[in-house]
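Heads up, the thing below is written out as structure tokens.
Only a part of the assembly is drawn; its chains keep their places, and the rest are absent.
Order of writing sets the chain letters: A and B. Residues in each chain are counted from 1.
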Amino acid sequence: MKLTKKRSQKAGLPPGALVHIGEKKVEQVKIRILDYNETHFEEKEVKIIEECFPFKDTPTVTWINIDGIHDVEIIEKLGIHFGMHPLLLEDILNTEQRPKMEDLGDYIFIVLKMIYPDDQKNEIEAEQISLILGPNFVISFQEREGDVFDPVRDRIRKAKGRIRKAGSDYLAYVLLDVIVDNYFLVLENVGETIEDTEQQLTINPKPETLQYIRGLKNEMIFLRKSVWPLRELINSLERCESIIIHESTGAYLRDVYDHTIQIIDTVESYRDMISGMLDIYLSSISNKMNEVMKVLTIFASIFIPLTFIAGLYGMNFEFMPELEWRWAYFALLGFMLLIGITLVIYFKRKRWL
Amino acid sequence: MKLTKKRSQKAGLPPGALVHIGEKKVEQVKIRILDYNETHFEEKEVKIIEECFPFKDTPTVTWINIDGIHDVEIIEKLGIHFGMHPLLLEDILNTEQRPKMEDLGDYIFIVLKMIYPDDQKNEIEAEQISLILGPNFVISFQEREGDVFDPVRDRIRKAKGRIRKAGSDYLAYVLLDVIVDNYFLVLENVGETIEDTEQQLTINPKPETLQYIRGLKNEMIFLRKSVWPLRELINSLERCESIIIHESTGAYLRDVYDHTIQIIDTVESYRDMISGMLDIYLSSISNKMNEVMKVLTIFASIFIPLTFIAGLYGMNFEFMPELEWRWAYFALLGFMLLIGITLVIYFKRKRWL
């Protein structure tokens, strides 16, 4: 997860200048159209953006899904035909956008982050999704081709649930719901990592554990940064008085809103837990050092006095009467044993042994 | 206490799809009905959910208690007969729900967590309780059969207090009150553990103490996460202008609200205390290490110079005049004693002894 993208390349350009900021994640822009109502269903993939234009004014609900946002020209054409504000197009192209929603009268603009775990790198990946919700169409922009929206397509195709009977606002809600559900998936992964790390912390803390904790902490900072504005976004969506959003969709949006609150609660709890883990780690390290020190101290304290005594009788003075005594050597050995035992008892009393 | 349940199994399903999320805690769903007013009382256990339906329209207060929520079909039938929104049924089935209340006009939906200490595992257990409060009925959903509501049943049977004279809203209040009272019980337990751990910290901090503190901390994070929304819930209940809640019940709800505030105060105080304990633990460990170091330093510093001197006179040079002196050995012994005493005095001055 790179901290910053090269936004600076835009500094100095006039506002509304269309520049793609972010990685290019797919080669070819892919445009898919789903057009449906209760009785009618049509699905096709088009090569040139102009083919989407006729769908703007049909009474059926149209979902235009665009995978890949690096091709500025396509976005621009679409923008002109659908009458979008240049600043809005700029926002779609800039993948560094803060999640937000804007009610622009004729349509509602929503930009947010979809997150999913990257299993290879053991990290959280984020992708920017922009939605334009008009009275009878939804245009969605993804950075790359993905399969998160596939179940939604399937539901439309097979006319499962309310979706074919409802309008474009319900479609937008379903897309939001899928995105928010993905957060739970990521949080489950994180929760498991936290439990593993806590166990490791208890049994055998290692320097790598520190790396895990640091990684978790940064992930939480990232999640927090993207989930608080998400909550705001959905709240304003629920409260906005646009005619595009029908009253019946309100209950569904409230449900997604509850989910975001729950995500925030979980993120905050995890943050607390992780920040506690670092203190525990530090304490464990101190404990271990204490143990090391005790071993050293016990060894040194027992043998250093004994070595001194041995050294004493290794001196070469001519007049050392003890040296000639018959049992001196064995008496000394006994004395040394006594010192050793005394010290061991002393350390046992101190609970160091 | 598992951090997360497999909510992810729901990702991709259309909203309103009924799936039970959580552990299955009882084998058999148990349905109990209490029907009463000031003069009438009837209690029975039914096998099939359809037997509850006639009670919907009786003028008496009916309490339908359902233990076990894994049987989707039962919930669904009940939902259809009582005219509940599909999203609401979804919430009842999902045990990962955030405490909340929703006023849906004809009835009020309340979902919250009941907590109780699990004595075997020395942990806090949580169970999700959902209440549906209609004009003359209360439907309660529990994850497992429990005995917390038994005193309430008893009060109804024996017509103790106001309960038989009052409506369904008073019954809902009584159930909430019992649930909130359980929080105090858990907090008392936690309070005792805190006092024990503090004492242990003072007398003899051990690595296990760290585990206790960590456990307490996580419990507090969990309690906090469930008690703040509880407060909100009861506050909105008190303030909601539903005709289902009579004015006379307001004072009682305010009382429960005061209790939740007190629970929050206690939880926050405990959090502060526990976070202080970790610092105290770290300081104690440092203190102990300091003591270990002092013992090592005293032993080493006294005997290392003496050993050096002994080694000096153990050298085999041919010309070492001292070796031949008559009292050299005893003089040296005296000198060594002097060094030892000097160092002991020095360490006493430094207050290391």
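Keep in mind that, in the parts below, contacts are C-beta pairs under 8 Å (C-beta built on N, C-alpha and C of every residue); 3 or more make two chains touch, one makes a residue touch a chain.
The shown structure was predicted, so the numbers you read here are calculated from the model rather than taken from an experiment.
Asks: Given 2 chains in view, how many copies does the entire assembly contain?
Replies: The complete complex, not just the displayed part, contains 5 copies.
Methods note: only the chains that are shown with their structure count from here on.
Asks: Under the definition above, what is the set of chain A residues touching chain B in their complex?
Replies: It is residues 151, 155, 160-163, 174, 177-178, 181-182, 184-185, 187-188, 191-192, 194-195, 198, 202, 251-252, 255, 258, 261-262, 265-266, 268-269, 272-273, 276, 279-280, 282-284, 286-287, 289-290, 293-294, 296-297, 300-301, 304-305, 307-308, 311-312, 314-320, 351-352 of chain A that touch chain B.
Asks: Provide the residue numbers of chain B that touch chain A in the complex, in ascending order.
Replies: 3-4, 6-8, 10-17, 85, 87, 96, 98, 100, 204, 207, 210-211, 214, 217-218, 221-222, 224-225, 229, 278, 281-282, 285-286, 288-289, 292-293, 295-296, 299-300, 303-304, 306-307, 310-311, 313-316, 320, 322-324, 326-329, 332
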